[in-house]
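Omission of a single protein chain aside, the complex is shown with its protein chains in their original locations.
This part shows subunit A:
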Amino acid sequence: MTQIAAATSNVTPLKTPTSAAGTVVSLPAPAARPVFGPRARTRLTELARAIIPPLLTIAALLLLWELLCSSPTSSLPAPSRVVSDTWELIAHPFYDNGGNDKGLGWQLYVSLKRVALGYALAAVAGVALGALVGGSVWAMRGLDPVFQVLRTIPPLAWLPLSLAAFRDGEPSAIFVIFITAIWPIIINTAVGIRNIPQDYKNVAQVLRLNPLEYFIKIMLPAAAPYIFTGLRIGIGLSWLAIVAAEMLIGGVGIGFFIWDAWNSSRISDIILALVYVGAVGFILDRIVALIAVAVTRGTANA
């Protein structure tokens, strides 16, 4: 709190000259220039407010976990053991001994590549199908019930079928990502397009925009907030699905790494991998959210 108080008291003298009409008041010379300007200081306090509480929570949780699992007979390792067990993996994320024996960086990279491909396909197809369902009453009547049934199928249930169809693990995993991520994208895009205000449609009609111009200049920007809601849900679901899919298809990838670690009873490796999976999922979500903010700037009601 003292920091904030200091920061505000630093700001006030700068305001006085504007209120004193006409007369020039010389500012009292500061005794010593502070290391940080008042702005930088408020920024720092804001940053501290955002970072310190989660850090404290994490520290408390780690402490609890350490206490609970510190006995030698405990079935799960304490955090200190996890770090000491997996130090090699933490220190060398990009080693490559051939085969599946690769660093966690490589494992995540392979998983991310699959997600990127499957998700990109889902984004393109999802927005296109969503636009169709949102734009045409007949497409909605025909397709919406089908989508509503298909979207409830758990992602992994598609895996055997896709393995049968593609006869290969790689495209099957990508297909599972695709089929997982596409539903929320379709549904949200359709809702967004159905909710385009009549005003914008009137403008498009008066200007005689052709369907392509209408799609690019009115539909996409007007539905962008909804589309990005779908894309954000989609990226989260893809990342959830990839771990499970990779456990089954094997090979390189963070999912199979976890399964492999379980089979060789390397519990600490599993815990480390989970931490990485969580962090990557969080970053993916943030990235899509940031893109959404950048793209939909100004699309809120004017």
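What we mean here is this: a residue touches a chain if its C-beta (ideal position, glycine included) is under 8 Å from a C-beta of that chain, and two chains touch if they have at least 3 such contacts; residues count from 1.
Just so it is clear, contacts and distances are computed from a predicted model.
> From the list "Succinate dehydrogenase flavoprotein subunit", "Pyridoxal 5'-phosphate synthase subunit PdxS", "Nitrate/nitrite transport system ATP-binding protein" or "Acyl carrier protein", give the UniProt name belonging to the chain omitted from this structure.
"Nitrate/nitrite transport system ATP-binding protein"
> Among A:209, A:267 or A:280, exactly one should touch the missing chain; which is it?
Checking the options A:209, A:267 or A:280, the one contacting the hidden chain is A:209.
> If the hidden chain were put back, which residues of subunit A would touch it?
199-200, 202-203, 205-209, 213, 217-218, 221-222, 224, 296-302
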